[in-house]
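Here the complex is missing one protein chain, while the rest keep their positions.
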Amino acid sequence: MTQMNMVSAINDALRFEMRNDDRVVLLGEDVGKLGGVFRVTAGLQKEFGEDRVIDTPLSETGIIGTAIGMALGGLRPVPEIQFGDFIYPAVDQLVSEASKYRYRSGGEFTCPMVVRVPVGGGIKGGHYHSQSPESMFIHTAGLKVVCPSNPFDAKGLLLASIRDNDPVLFFEPKRVYRALKMDVPEGEYTIELSKAKVVREGEHVTLVAWGAMLLEAIAAAEEVKEQGIEVEVIDLRTLWPVDTETVVASVKKTGRMVIVHEAAKACGLGAEMVAQICEHAFLHLQAPPRRVTGWDTPFPYTLENEYLPLAHRIVPALIETAKF
Amino acid sequence: MTQMNMVSAINDALRFEMRNDDRVVLLGEDVGKLGGVFRVTAGLQKEFGEDRVIDTPLSETGIIGTAIGMALGGLRPVPEIQFGDFIYPAVDQLVSEASKYRYRSGGEFTCPMVVRVPVGGGIKGGHYHSQSPESMFIHTAGLKVVCPSNPFDAKGLLLASIRDNDPVLFFEPKRVYRALKMDVPEGEYTIELSKAKVVREGEHVTLVAWGAMLLEAIAAAEEVKEQGIEVEVIDLRTLWPVDTETVVASVKKTGRMVIVHEAAKACGLGAEMVAQICEHAFLHLQAPPRRVTGWDTPFPYTLENEYLPLAHRIVPALIETAKF
Amino acid sequence: MNLETKPGSIPPGTASKKIVGVLDFDGRADPETDPKLDLATARRIYEAMLRTRAIDARLMRLQRQGRIGFHVGCEGEEAAILASAAAMRDQDWLFPCYREVGAALYRGLSLQTYIDNMYGNANDIPKGRQMPDHVTARAQHFSSITAPIGTQITQAVGFAWAAKIRKQDVVTATYFGDGATSSNDFHAGMNFAGVYQTPTLFLLRNNGWAISISSEQQTHSRTYADKGVAYGVPAIRVDGNDALAVYGVTRAAVERASAGGGPTFIELVTYRTGAHSSSDDPTAYRETMESEEAQKRDPLRRLRRYLDRQNAWSDAEQTAAEEKITSELSVCIEKAEAAPAPSIASMFEEVFEDMPAHLVEQQAECVNGPRTRKRH
Partner (left out) sequence: MNLETKPGSIPPGTASKKIVGVLDFDGRADPETDPKLDLATARRIYEAMLRTRAIDARLMRLQRQGRIGFHVGCEGEEAAILASAAAMRDQDWLFPCYREVGAALYRGLSLQTYIDNMYGNANDIPKGRQMPDHVTARAQHFSSITAPIGTQITQAVGFAWAAKIRKQDVVTATYFGDGATSSNDFHAGMNFAGVYQTPTLFLLRNNGWAISISSEQQTHSRTYADKGVAYGVPAIRVDGNDALAVYGVTRAAVERASAGGGPTFIELVTYRTGAHSSSDDPTAYRETMESEEAQKRDPLRRLRRYLDRQNAWSDAEQTAAEEKITSELSVCIEKAEAAPAPSIASMFEEVFEDMPAHLVEQQAECVNGPRTRKRH
């Protein structure tokens, strides 16, 4: 056990798996000599060489397109997109190609790769260094999306993702990168994908969150506890394919759900979970399932703490839902 | 009044507005000499010349990037993306640029343009000539999305879209292109954006659809009428910003909603409308609001009629919802 | 200061526009450029070109009869496709566009498998999920054909790069059209191949058209080969209707790549004599090619004349070959038409390696739900 923040836990996972499996290669802008703009890949080029930790030209199209080719060619590439906001030039390769390769080839080809993507707000990044683009990749059949909320999960989920035989988008909440440290085991362990975690039990409301908003969810849960509202907090961990079962079981117990995400509201994962709850637990609902999300505006710079669904916005939603 | 199919109605609208407003220019792959692979722009280059109906190189990035520049420069570009499936190379310009220009410039710049996009299944197009990519653009604040279901609406909505001062994605359901003819007035008329239309009144279930699925919705409504179920069918027409008011009013009346779309289920507009109904009409709901959509798989070729949410799949959803 | 007179102001890239050729229109080989192909290979290439043309003609007829939904062929481009594929070694990989199914057949894909794909039936490798002509042929080292233009290009670079990293002697060749040079993936793929010196061949079929856009409208560069300059990737123009020239240049590029010499960009100058696809009517945008000229340039005719000069082919062989493919096709078509559609359950398979809960649920809903009255 060592105390690690999320940056060092991810670095540790990458180092472990690169030692363990020589098919794993990293590529991306500034990931090599610099070790990434967030230093997540620091020291890895030194250990594994320029052939396995590759500084690329400034082209997300090229990074993902060649990573797919590498995966087809038997490697396990872990490309990095420097910020989630810059994934759009790679969308064609992700949506048209990576997601459909297995399906359209009748299983002859697969694209096992993990696209590491720092996402989310909380670093004063404005429009283009703050977004959370999970929804469009969830909507695209054939992609998995993972988003850890803490260092321990980050390592276990990343190792599981690299070993998965399908393309995974691994979203790293920038706001959590250095925000907390915790005990992280050395060596190997994995956390199964598509398994949510009940991080706090409660009887009155189910609160679904992930990534950087998990801490806000827990803070809000603590706050409403003073008013006698017991909140069950679920960390989705894998956003897609989502663990419907765990969420539904909880809502069947509490009869109420609030879901929190940074991304804009319209057609976000919040909408999807509300719809799923209606499909699977309608008769258990004692209050309208409710979303606390980023607003349907571009992500602003100065007012980011008014944009984000922080605890101060989750609390009234919990209270209203509990008292409905 | 002339009998027109949707192709000729759109052609007529473009011709009208190009005569009326010399800022309107068309650009795209094969839109000029060929008149578009669906012949929607047939004859327009002949009338308006190569400067206003422009055959472009094969680059959606270039088409949308330069169209944004044209819009900033005072034109009213109407770029065409040959198939909705090929919009992905233009996603960065649409999501990062067109949608945010007004906001990020404090209103100093705007991108009035209409991106015409043939979408949807029903033409045996398989993975890459069938998709309906509205959800990701709805999720992106700052874009409008329109999708007509018939020739009359197509003309009126297109004229309104070209005159709108924000970027509009105008989705044209390929399956409807030549499927029906109807009376379309010559000359000018517009249909206000963000106004849905109740195309059939009913007491028992609200059925929300648009584009090519509207006819399927109506067929399904007719079919269940025999069982005494009166369905209120709403044609959204503008997908975003959506006319929540009309849908909510109907659901408050019927207490039940089924929504239909071709796109995959996860994080589609169906999820969003279910969530909105929960937010605005929860206490009126007498049955779980329900989605009948494309499956969460890539769009298949041979089995497309099993993939699409055609009447045979809408009918049982209506019956179960009505009888819930 | 007048830019026109400044050094550097004239675009660089003033290298030869010359097009490498071997065969003249009468099938005489230029001894300077002749790759001295063994006759067995030359015959094999010719036969494959013949088969490909016959298959295209038959499939287009099937499409017109409404028996298949779509076809995209390669009439006029057979030498560009088959002679280049023939120059690749067994361990090498092809990353095709949509016109190169002939190359997969050349490499051993069974005709039945191809025809099953045209029908999208249960025996189709992609299980009827893709449009006709979008085959996948792993055993033939042939990737899965896709529709979005250009995306295979960066993938071919990545695949070659993986081989280089793993120190395996594998070269990749990616095919694409003149229109595809405008794509994002052409730009990124060429750039990455240059920077990392991957063993990749960029095989541009410059067939004069991208649907209705002529290759002159597509770019203002003097030649397409000139685009190699932007990436430091050596480029060469070849007569794409001259099977021997295509073979020779491709083979040399394979050898260079295999020896660690990096990528090559090959502009195969050819012509799409037919429509873009079964959906296209070219009379709307171009004159038909002056037929005598087209015939003279015809890649089949030129290679046939070459073989004739070596006494390596005969009319009898021609007839036999034509009859063989005709009857093979008939058998395959009959079998494909008799095959069932893919199962409804299969629509939900292979989205992921393991089927997740939501697809298990959707699969059950679909399989147990009502059936459409529409046929598939």
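Residue numbering begins at 1 within each chain, and the chains themselves are lettered A, B and C in the order written.
The rule is simple: contacts are C-beta pairs under 8 Å (C-beta built on N, C-alpha and C of every residue); 3 or more make two chains touch, one makes a residue touch a chain.
Source: prediction; values computed, not measured.
When the full complex is taken into account, the listed residue touching the unshown chain is A:129, out of A:52, A:116, A:129 or A:237. If you put the hidden chain back, the residue from C:164, C:205, C:227 or C:358 that touches it is C:227.
Although one chain is not drawn, the whole complex shows that of C:49, C:101, C:188 or C:366 it is C:188 that touches it.
Within the set C:235, C:268 or C:329, the residue that contacts the chain not displayed is C:235.
By the touch definition given at the top, chain B reaches the unshown chain through residues 25, 51-52, 54, 56-57, 59, 61-62, 64-75, 77, 89, 92-93, 96-97, 101-110, 141-142, 144, 164-166, 194, 241-242, 244-245.
Not every partner is drawn; the one left out touches chain A at residues 29-30, 32-35, 37, 55-59, 61-62, 85-86, 88-89, 124-129, 265-266, 295-298, 300-307, 310, 312-313, 315-316. The chain not shown here touches chain C at positions 1-4, 6-18, 20, 33, 35, 182, 184, 186-188, 191, 194-195, 197, 217-222, 225-237, 248-249, 251-253, 256, 264.
FYI, only the chains that are shown with their structure count from here on.
Rounded to a whole number, the gap between the C-alpha centres of chain B and chain C is 35 angstrom. Note: centroid distance chain A to chain B, computed from Cα atoms, is 31 Å. A straight line joining the Cα centres of chain A and chain C is 39 Å long. Counting partner chains per residue, chain C shows two or more touched chains at residues 129-130, 134, 146, 148, 184, 351, 358-359. In chain B, the residues touching two or more other chains are 85, 88-89, 127-128, 266, 295-298.
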